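For reference, the structure I am asking about is given below.
Here the complex is missing one protein chain, while the rest keep their positions.
Chains: A, B and C, in written order; residue numbering restarts at 1 for each.
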Amino acid sequence: MGIALGANRYGKSGVHLVVVDRDVPRHTITDFQIDIRLEGDFEAAHVTGDNRALVPTDTMRGTVFAFARTQPVGQPEDFGLRLARHFVATVPSVSAATVGLRATPWVPIADRPSAFIADASIVRTAEVRVDGDGAHVTSGITDLKIFKSADSAFSNFHIDDFTTLAETDDRMMATIMTADWRYGTGDIDWGDSAAAVRDILLATFADHDSASLQHTLYAMAEAVLTQRREIADIHLLLPNVHHLLMDLSPYGLDNPDQVFVATTEPYGVIEATVVRDGRA
Amino acid sequence: MGIALGANRYGKSGVHLVVVDRDVPRHTITDFQIDIRLEGDFEAAHVTGDNRALVPTDTMRGTVFAFARTQPVGQPEDFGLRLARHFVATVPSVSAATVGLRATPWVPIADRPSAFIADASIVRTAEVRVDGDGAHVTSGITDLKIFKSADSAFSNFHIDDFTTLAETDDRMMATIMTADWRYGTGDIDWGDSAAAVRDILLATFADHDSASLQHTLYAMAEAVLTQRREIADIHLLLPNVHHLLMDLSPYGLDNPDQVFVATTEPYGVIEATVVRDGRA
Amino acid sequence: MGIALGANRYGKSGVHLVVVDRDVPRHTITDFQIDIRLEGDFEAAHVTGDNRALVPTDTMRGTVFAFARTQPVGQPEDFGLRLARHFVATVPSVSAATVGLRATPWVPIADRPSAFIADASIVRTAEVRVDGDGAHVTSGITDLKIFKSADSAFSNFHIDDFTTLAETDDRMMATIMTADWRYGTGDIDWGDSAAAVRDILLATFADHDSASLQHTLYAMAEAVLTQRREIADIHLLLPNVHHLLMDLSPYGLDNPDQVFVATTEPYGVIEATVVRDGRA
Partner (left out) sequence: MGIALGANRYGKSGVHLVVVDRDVPRHTITDFQIDIRLEGDFEAAHVTGDNRALVPTDTMRGTVFAFARTQPVGQPEDFGLRLARHFVATVPSVSAATVGLRATPWVPIADRPSAFIADASIVRTAEVRVDGDGAHVTSGITDLKIFKSADSAFSNFHIDDFTTLAETDDRMMATIMTADWRYGTGDIDWGDSAAAVRDILLATFADHDSASLQHTLYAMAEAVLTQRREIADIHLLLPNVHHLLMDLSPYGLDNPDQVFVATTEPYGVIEATVVRDGRA
């Protein structure tokens, strides 16, 4: 019984591309942090040290910057597709390329044409994979810290010997949302779609009468699938940023749902994919 | 020649207080991360293990939450003053108390009364010190990522044997601003003042014809002192988030100030205090 | 076409258990950071807000601490198995439980029986999954920063229009190793096996005549599989911590492979699984 190479991939992470367009009255800033991974026939490199099939990760980095010059960069999904297709099409050993992107938006300061402030509340992500089955795009938003001070309960849950949590019909709910979704067929306006998904997720979070974080997660995802027909499925990852009601009785004080301790650890994590029926 | 205790202090860090006011049509969220430090006569605790002068850091934490219940929390500066004065006034061993606060604003989602999104672009800080000389308030803003795509040069600098940087009359400028300032006498509307300072700093950053990051720092600080008479001095800390023009010539491409590499290390750091004349 | 719940799971992260055994002449410290994830029939919780199938994540946390009292904790793998089996066996809705553990070793200070220093160079990890197919254990080590100052080349790689990297027959190699592996059948001494794997990985890294990081990765994995028959397959994740030869010619100096810039971004990432033939 021998030993053999199994699944493997390699690439470059942390490539930080900033493109400035100053040929317009109001400048625009494109800010992408990019990770690239290649899969393919790299067995000789691993087993015998024959590197002829390996694209140096330095070349991946150079390709990012060169591509940013030769054509407009476009949306994260567009640029990821261009890069991923390039590696699969031009490097014989490469059978699949995955490009992850994180786009930080820069919005104008007041009405100034050439000064900007980063808007951390609307960071977009994309992951593009090109392989023998074609191109696969996942779009997302991340790091959205949201809080809900009404309409959140958690009761009637499973009880066992290790249960200490009290049931409640009124609690604070907070999370740092990461969402990513895949598209069905058809031409997609990536930026328009992401903005719409964000609005739907936020509005549903705000309006939902929540029995649990799972319950709200599903409502948020269902609203996206109902209102945005271009989206095939959506995955939400919702850490539960616990806000514990502080016991003020040692100080002779009551606490009518007013003073909370926000904790970082431990934390609950809820995640699910919601799909259109008939899809995986 | 003996050995003796010198300067010393202790306290609690990472106290995360969240207060929710639901007795109003539109709920409000107050979110403060708080550090407390006490100074005083703690020699016996150090030298002989006699703890009678020590307030446990657990008590400091409890005081934060109890105080949040007994009176409205108010602005970070208000709450810091209340806490710092309490320790100095009530604990005989304590001669000085310093309270640091970091306030995260939560803004309503759309027009909803009980759902919020954190606005990371306007985190406020405060440091309040109460000692034998009275109360000293420093207010600040932090983590403001800003970028300027025009009107920034860096040339005519000191040249020596280790100079490799080229002079430029047109470069990208980016920083992650931290500002803190002290007030003169008089009643201050802390929130109003902080918002005004933020606007002045941003507008000046945008409009300044910059010869260096130092030059822009001074212009920003000078504008604050000129326009806000209540402020006595201001300190700015500006890391230089370098955006290097990518050399695309290996790929046969030019790069007319368009494609940049954003780097994290190493980074320049510029800091200065700007004062009204006659003050330290 | 309707909308339905797809893959989903939830749990608690960041549970930090420390068990101190003082009933022995030399105390022992067990320090585990634990994440738990449950899968099962949670559709009603998501879709209708019926929580009866949900174990609160607070209960998961409590179970960790209670279990640490009722039996000796043992190795990370042992404790993970106990926890994962408990949730699958006792909660009707749960079909699979995954427990991740990170074990920090505390080694005695000098020869003292009750004082310890954390040894960050030998953090062990484990991931235990119990589902309908039985129990699956992955063991690992992580965060091992290693450096190799000889016998490392990278040349004869794929060349294209975006290649700028020079070939070299002598470069610095550095990485922060994460390794995880699965076992075949039989009783395993988890601690002994992990220590042996660590030694083999380090020795092979040191001795290998490397044509690339892929080449060294494979040699390291192959050595483990050759020498430790209990291991079925092993996965290595090796970021390439680049050490760039500094160009000192602007200062009129040569640099015979002596002065390097260590960079954090961008960075290469190499990963692969190496298996015994006939296994996936």
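Convention: a residue touches a chain if its C-beta (ideal position, glycine included) is under 8 Å from a C-beta of that chain, and two chains touch if they have at least 3 such contacts.
Quick caveat, the model's predicted, so the values are computed rather than measured.
In the complete complex, the residue from C:7, C:89 or C:115 that touches the missing chain is C:115. Where chain A meets the chain that is not shown, the touching residues are 161-162, 164, 250-252, 263-265. Of the residues in chain C, those that touch the hidden partner chain are 16-22, 27, 29, 31, 62, 65-66, 68-70, 106, 109-110, 112-121, 144-151, 172, 199, 202-203, 205-207, 243, 246, 248, 250-251, 253-255, 257-264. Against the chain not shown here, chain B presents residues 1-16, 35, 37, 42, 45-59, 61-63, 66, 90-91, 93, 154-158, 160, 162-165, 210-215, 217-218, 221-222, 225-226, 233, 239-240, 264-278, 280.
Assume only the chains that are shown with their structure count from here on.
Rounded to whole angstrom units, the spacing between the C-alpha centres of chain B and chain C is 38.
Taking each chain's centre as the average of its CA atoms, chain A and chain B sit 30 Å apart.
A straight line joining the Cα centres of chain A and chain C is 23 Å long.
With touch defined as above, residues shared between interfaces to two or more other chains in chain C number as follows: 162, 164, 264-265.
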